[in-house]
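Excluded from the complex is one protein chain; the other protein chains are retained at their positions.
Every chain is named by a letter (A and B) in the order it is written, and numbering of its residues begins at 1.
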Amino acid sequence: MIGLTHYLVISAALFSLGIMCVLTRKNAVSVLMGIELILNSANLNLVAFSRFTSGNLDGQVFAVFTIIVAAAEVAVALAIVLSMYRMLRSVNLDRADTLKG
Amino acid sequence: MDPKIIADLHKFYPEIVITGTFLLVIVADLVFGRLRRAVTFALTVLGLAAAFALTLPLFGAAPGTMFSDMVALDPMALFFKAFLILASLLVVLAAPGSRELSGSGLGEFYALLLGVTLGMILLASSTDLLMLFLSLEMVSVGSYIMVGYLRNDRQSNEASLKYLLFGAVSTGVMLYGITLLFGVTGSTKLIVIRHALAGAATPGENSLILLVSTLFILAGLGFKIAAVPFHFWCPDVYTGAPTPVTAFLSVAPKAAGFAILVRFFFTGLSQAGQGLTWITFASINWMPIVMVLSIVTMTFGNIAALRQENMKRLLAYSSIAHAGYILMGAVVLTSDGLQAVLVYLITYLFMNLGAFMIVIEIYNRTGSFELKDYRGFYRRSPFLSVSMSVFLLSLMGIPPLAGFFGKLYVFAAAVNRDLAWFAVIGALNSVVAVYYYARVMKTMVIDGGDETSPVHASWDSTALIWVMLIPTVGLMLFWDQVQKITSGSVGLFLGN
Partner (left out) sequence: MNANLVSQILFYFFAVLTVGSAAVVVFSRSLIYSIFGLLFTFFGVAALYVFLGADFLAATQMVIYVGGVLVLLLFGVMLTHKLYNLDLKTETFQFVPALLLIVAVFGVLLLAMTRATWFSGGVRPPEPTTAEIGKMFMREYILPFEVASVFLLIALIGAAMIVRRRAQ
């Protein structure tokens, strides 16, 4: 029977892949995709817990808010990427280096 | 609608006023043609002042929660509401005088600032992890945009993008931690989480998952307060952002981050112990983790600040170091420690904003943030040089300036909890910090520069600098009141 653990394994995999994407990618749009993977893994957790452990819809409502936040974040991020692209003609994070850490 | 919501609404006036002002400023920016600079400025100042005034009468209200336990109304929340609104107000007053912002319309800037302020006061009073996440994101997204406010400035855009990517990743990780905590305790309400952890069947149950979850959540909170190792964005963002925004970020969202950090750890992950102390649960002992975070943060911040040549970067690392000291107050888990956090934040507000005001004013006059252009500034403007020295001495923690009391309270709280070694590390760090603050003073006062033309600060910046200077120098004269306000504000609502 499919239980909670199955969903948690999928979510852990998605989370790890998202972190991997964030760590290895240099391209701003790719990093954003990694962030989406992380947020989706968290949402999967919320819905799975809502179904199997808490017995109410709190987790699902939380997930709706996560989706709202993710969408807004992507919109702002792409606005900045576009604005930068016009200036740099590239969205490579490596090229964004006038600020040296 | 739930009658309790209507009945509670009058305790929510500050938030409502800020939301209303936010909407009005957006409309006014579009409607008023040539007058819009003045109108949006006046509206913002009035709105924030009204919100501040409406917060004060609430101090007498009985502690409790509102909107189905989403936000708390307790002395701590009210203290931070007043503090954050005041900080935003001071930044708004500084904005029109800044040359960096003068090219663009300020209406959107004020609107964003109001939105972020709303997010911050909600964040400081959140008692639900959903509210925490949502308001944290509201503060973050507003901050990303404010950092990238100079649309045609490459540094500003770069800083904004870096800030956003770091921020989105750390809040994503935090969200994952929140979901794990939800899975273990079945609730997102901090008070219910505490009860669930206290009622564990066997002590130490679930310790591994709780450790993972706490570390993940700490990533999000650490990002907000710029604690090492979540600080990577901080120097770049502080350098690239318009200086008024930098000043704002170094004080207000950081204070809001501390407010929610304290609330999360104290009402969610620990329980009241004997006297005025808290104890952690056997299943998740977060005290050593945050202690290490505090030590690493202050040490790294101070050492990295030693070799900075740009004033904004120097102040960025200095603000990282100060976050370490403030964490020290939180981690000792006593009421004294909490009070020390509040005292430190009050003093930090005035001295740090003051230092940034002078950086803004010097940039307005000379167009430079580089330390080498500060050489011999005493001969060019004695007022700016002397007041900068006062702020820097206060940041060092030299008595009798305000900063000394912040450090005194924090170290005393650590010593009282038998953590003298911790206080010693903090004191050693303060010694290191003397070097780079003194270097700036030496550059300004003793070194001779090629440029000798006098610099006259504008009347409005002078007035604002005085507003920061008076509390920095004179806070000790009103120490009774500060002591009374802060000791009265340590109360956290822990549930009925």
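To be clear about the criterion, a contact is a pair of C-beta atoms (placed from the backbone, for glycine too) under 8 Å apart; a residue touches a chain by one contact, two chains touch by 3 or more.
Treat the numbers as computed from the prediction; the structure is a model and nothing was measured.
Trainee: Using the definition of touch stated at the top, determine which of B:A196, B:V296 or B:V467 touches the missing chain.
Mentor: Of the listed residues, the one touching the omitted chain is B:A196.
Trainee: Please pick, from B:I5, B:V31 or B:A198, the residue that touches the omitted chain in the full complex.
Mentor: Residue touching the chain left out of view: B:I5.
Trainee: With the missing chain put back, one of B:A28, B:L112, B:A413 or B:A433 would touch it. Which one?
Mentor: Considering all chains, including the one not shown, the answer is B:L112.
Trainee: Kindly note down the residues of subunit A that lie in touch with the hidden chain.
Mentor: 1-2, 4-10, 12-21, 23-27, 29-30, 32-34, 36-37, 40, 43-44, 47-57, 60-61, 63-65, 67-76, 78-83, 85-86, 90-92, 94
Trainee: Against the chain that's been left off, what residues of subunit B make contact? List them.
Mentor: That gives, for subunit B, the contact residues 1-2, 5, 19, 22, 26, 66-68, 70-71, 103-104, 108, 111-112, 115-116, 118-119, 122, 130-131, 134-135, 137-138, 141-142, 144-145, 148, 151-152, 160, 180, 183-187, 196, 201, 205-206, 208-209, 211-212.
FYI, only the chains that are shown with their structure count from here on.
Trainee: Let me have the rounded angstrom distance from the C-alpha centre of subunit A over to the C-alpha centre of subunit B, please.
Mentor: Inter-chain centre distance comes to 26 Å.
Trainee: Residues of subunit A touching subunit B in their complex?
Mentor: Those in contact with subunit B are residues 15, 18-19, 22, 28, 31-32, 34-35, 38-39, 41-42, 45-46, 49, 53-54, 58-59, 61-62, 65-66, 69, 72-73, 76-77, 80-81, 83-84, 87-88, 93, 96, 98-99, 101.
Trainee: Please give the residue numbers of subunit B that touch subunit A in the complex, ascending.
Mentor: My answer: residues 129-130, 133-134, 137, 141, 144-145, 148, 151-152, 154-155, 157-162, 164-165, 168-169, 172-173, 175-176, 178-180, 182-183, 186-188, 232, 235-236, 239-240.
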